[in-house]
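A single structure is presented below for examination.
Here the complex is missing a single protein chain, while all its other protein chains stay put.
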Amino acid sequence: MAKSKAQPARIDSSKIDGKRFLRFYRQMLKIRLFEEQVNQLYLSAKMPGLAHLYIGQEAVAVGVCEALRPDDYITSTHRGHGHCLAKGASVERMFAELLGKVDGYCRGKGGSMHIADQERGNLGANAIVGGSTGIATGAAMSAKMRGSDQVAVCFFGEGALGQGLLYECMNTASLWKLPVIYLCENNLYNEYTHYSETTAGEIQARPEAFGIPTESIDGQDVELVYRTARRLVERARKGEGPSFFICHTYRFHGHHVGDIDRSYYRAKKEEEQWKGGRDPLKLLAVKLKHLKVADEKLLSEMEKETRREIEKGVEFALNAPYPDTSEVDQHVYA
Amino acid sequence: MAKSKAQPARIDSSKIDGKRFLRFYRQMLKIRLFEEQVNQLYLSAKMPGLAHLYIGQEAVAVGVCEALRPDDYITSTHRGHGHCLAKGASVERMFAELLGKVDGYCRGKGGSMHIADQERGNLGANAIVGGSTGIATGAAMSAKMRGSDQVAVCFFGEGALGQGLLYECMNTASLWKLPVIYLCENNLYNEYTHYSETTAGEIQARPEAFGIPTESIDGQDVELVYRTARRLVERARKGEGPSFFICHTYRFHGHHVGDIDRSYYRAKKEEEQWKGGRDPLKLLAVKLKHLKVADEKLLSEMEKETRREIEKGVEFALNAPYPDTSEVDQHVYA
Amino acid sequence: MKAPAQQSTAVREITFGQAINEALAEEMRRDPKVFILGEDVAEAGTPFKVLSGLVKEFGKERVVDSPISEAAITGLCVGAAMTGMRPVVDIMFGDFVTLTMDQMVNQAAKIHYMSGGKLKVPMVMRTTLGATRRSAAQHSQSLHAWFSHIPGLKVAMPSTPYDAKGLLKTAIRDDNPVIFFEDKMMYQLKGQVPEGEYTIPFGLADIKRAGSDITIVATSSMVQVSLAAAETLEGLGISAEIVDVRTTVPLDKKTLIESARKTSRAIVVDEGYERYGVTAEIASVIAEGAFYYLDAPVKRIAAMDVPVPFSPVLEDQTVPTPQSVVEMAKTLCGKV
Partner (left out) sequence: MKAPAQQSTAVREITFGQAINEALAEEMRRDPKVFILGEDVAEAGTPFKVLSGLVKEFGKERVVDSPISEAAITGLCVGAAMTGMRPVVDIMFGDFVTLTMDQMVNQAAKIHYMSGGKLKVPMVMRTTLGATRRSAAQHSQSLHAWFSHIPGLKVAMPSTPYDAKGLLKTAIRDDNPVIFFEDKMMYQLKGQVPEGEYTIPFGLADIKRAGSDITIVATSSMVQVSLAAAETLEGLGISAEIVDVRTTVPLDKKTLIESARKTSRAIVVDEGYERYGVTAEIASVIAEGAFYYLDAPVKRIAAMDVPVPFSPVLEDQTVPTPQSVVEMAKTLCGKV
């Protein structure tokens, strides 16, 4: 069992080619701009309800999903747009879902917290904290039973460490060597409470107690996330069982779009420090230039393109029709 | 944090006086004979329903409860008669409860799996595996809030390690330094399944991951159980927080009184080995004689006395009246 | 009794428990995607011995012993069902469904709808109900009303070995989450069951006995209680029609209402707690649908609204009995 308590992930010297790095950037940028647009939709009162922005955490979703095959499974959370896009979802259909339109991934029935995209192995976001740990573990069990070599990644925030279901699932996954990766994005906060007030002991000791190898790394470094994910995915695919993967990260915005006054639970200065020196997108841009994979011009072209994609997506969604009212009692039963 | 992974418990050289040893013996004997009588009641079809016998595990309940004050709390399980007696319950009222009589601890409403004895701090047995972990932790929280220095002991079998609630509770107890001791009696079986088939990793690593100091000892040695319990109780009483206490033990009988053919899940030979060399009562008798606290004569006198107490108890219960049928809808609401 | 969808010829007398076992075995043979997950389901064949022998035929990979983790095993089945399997999760006592409600209700029941019809969850939860086993308050409940309340779930409640086999096979083939309630006191009940393949469609009530004076609608073992009552009533000159709903969801309102319209009197019998229970829904469906035909209010007989007591003298009072059904029917028919 490969324990790695708090040590940096093992260095993986295999080369990552330039194209892959550019993909990282494009995908992370897409999430960033998508989420900024979501915030705009909220501020302009065009979006029903609320949404939980993924801005600041982009390297996690992208680093992990780039290490997956299209037919691998993921499950996601209330803060799920990033995972969904990283697994390959279309911007148009996502915006349409957020606006409750029939062209959305769920025909407008799911909304921000329930986007599922079966063709790309996305088994759905989940508005119950920890609620998808059973689903991801079950998908892994199913993959094993069917003899496919699919892997399941279960994304959750550190708040889900409070849910007993996670421990029940880790126990079974470890016993039965299921190909599941528990991916804990520790962004420091459970809603409006610092995780240190809700989390006793050491996080990584928890999965390790169930015999599950655990990695704990900087989640702002997409390359490190990707390399680590690749190793864990490989492991799972080979039938060596589950792993637990902690990415240390930060959400730059509020818990949800309406969470504007945050000073009572976290300092402005802390936010500025993360946004300044720990922005995964900026860090990657520096690296791309350093590696000479991209120059300023290429980056700004990518940004322009992505912005167009996002604008086109919103446009599409704004113009899309609502579901017919007769759909209300369709899809209750299959 | 005092970790003690798999090491023998710290040696406690403080003297235990002879009287205390004799009490251990008397209490353990009482449980043994009580349970044998319960089996008889079942075999002679005098007891409604089933019961889960504690025979073989007596040193755990007695060692722990002897380290408690009368106002300290315990919660118990489906295999709860031993805990209840060790905490001071009367044989008469227990038998009466098992027979569904009005003089029972619960007026016949609870039965074997729900005996509670408020005056002695027994908050009740529980027929939901792991179901009382919240109650015990809450009692500890209450003690802390009320500024009493009471301690709560939560008894459960190793099967309860499968219940997520336990992990949620350990997390809060550790965070808030609650005076609760999680007492895991590992008797090797969850019903008809060996615990190694249901339990991944190392048991003691689980509480330790939540920052909870853990002891793991031979549960057949009542002195060792007592000494360890005293230390953990002391710790809790002083406000130093929760602990986890694993006692390795064995149930000599079936999962319940009707579980006669056990060969498909455990070997006769294993049973014989435990009954022969690891019977807590026999082990204590040897020690008593070795320490010259008792001789054969005293032991057999104690046995005779205890037998009388048990017989008197059954007699009482058999003659006791059933509750009046009008009680059926009383006590639904306080 | 209505003819089953598909009939086979050889009929033997087997127990309710054997019928369940047979349905599972047949479905597991037919479809390699079907598997069983639960506590002590393999060698032990559950504490009720209902699954005896299955592990021998299908192996430990398809009859899987689990840790004591009701929430997780339910969740695992949801995930497995979403990804191509057809799991049957075994929840030993119906009282333990309390631990699975989030997975069943917030997940399994809603996934098809929330995904706009793309994902589906073809799973079965088998669990038990029923009191008088002297098992006290945490091992005797009948909590089917909760599941019946939740859109997206289906709920089956067989009353005979024949129905048990046919309904369970339908449950396993259904593309939705189905909760299948077995009265633990019925496992030894014997009845005629065809050897081979047949299924019973959901949403079809079954008139277990025709009658003209009063309609008695019942679920699960309360159908047996009502049939016993009907015998007695016949001796008193009251002809009772016994309608078995078989599935509370979907509910065959038409058959219930027609029967009540015909007899002009109705009693609903169920072993869940009475208050806000299954009898309330069925009684109000009948009261509305047969309003202009009823000669008396629809009456409900259910478990007493108390936690199930241990003491036999108390417990026996809490459940409907043939006698209580007879008394109520006599009153309604003006024969007191």
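Lettered A, B and C in written order, each chain numbered from 1.
Here, contacts are C-beta pairs under 8 Å (C-beta built on N, C-alpha and C of every residue); 3 or more make two chains touch, one makes a residue touch a chain.
What you are looking at is a predicted structure, and each value in this text was computed from that prediction instead of being measured.
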| item | value |
| --- | --- |
| Where the missing chain makes contact, among the chains that are shown | A, B, C |
| Residue of A:Gly63, A:Gly110 or A:Pro207 in touch with the missing chain, whole complex considered | A:Gly110 |
| Identified contact with the non-displayed chain, of A:Gly130, A:Pro280 or A:Gly313 | A:Gly130 |
| Option from C:Pro32, C:Pro151 or C:Gly334 whose C-beta touches the chain left out | C:Pro151 |
| Residue among B:Cys65, B:Leu85, B:Ala136 or B:Ala285 touching the omitted chain | B:Ala136 |
| Omitted-chain contact residue, chosen from B:Ala86, B:Ile128 or B:Leu281 | B:Ile128 |
| Touch residues of subunit A, complete complex, unshown partner | 48-50, 97, 100-101, 106, 108-114, 126-131, 159-164, 190-193, 197-199, 264-265, 322-323, 325, 327-329, 332 |
| For subunit B, residues in touch with the removed chain | 73, 75, 104-110, 114, 116, 118, 123-124, 126, 128, 131-143, 145-146, 152, 164-165, 168-169, 171-172, 175, 330-334 |
| Residues from subunit C at the interface with the omitted partner, ascending | 95-96, 98-99, 101-102, 105-106, 109-110, 113-114, 136-138, 145-146, 148-152, 248-249, 251, 272-273, 275-281, 283-284, 287-289, 291, 294, 296-300, 305-307, 309 |
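Methods note: only the chains that are shown with their structure count from here on.
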| item | value |
| --- | --- |
| Relative to subunit A, chain with the most remote C-alpha centre | B |
| Distance between chain centroids, defined by C-alpha means - subunit B, subunit C (Å) | 37 |
| Subunit A-subunit C separation of Cα centroids, rounded to whole Å | 41 |
| Multi-chain contact residues (two or more partners), subunit C | 66-67, 69, 71-72 |
| Touching two or more other chains - residues of subunit B | 161-164, 197-199 |
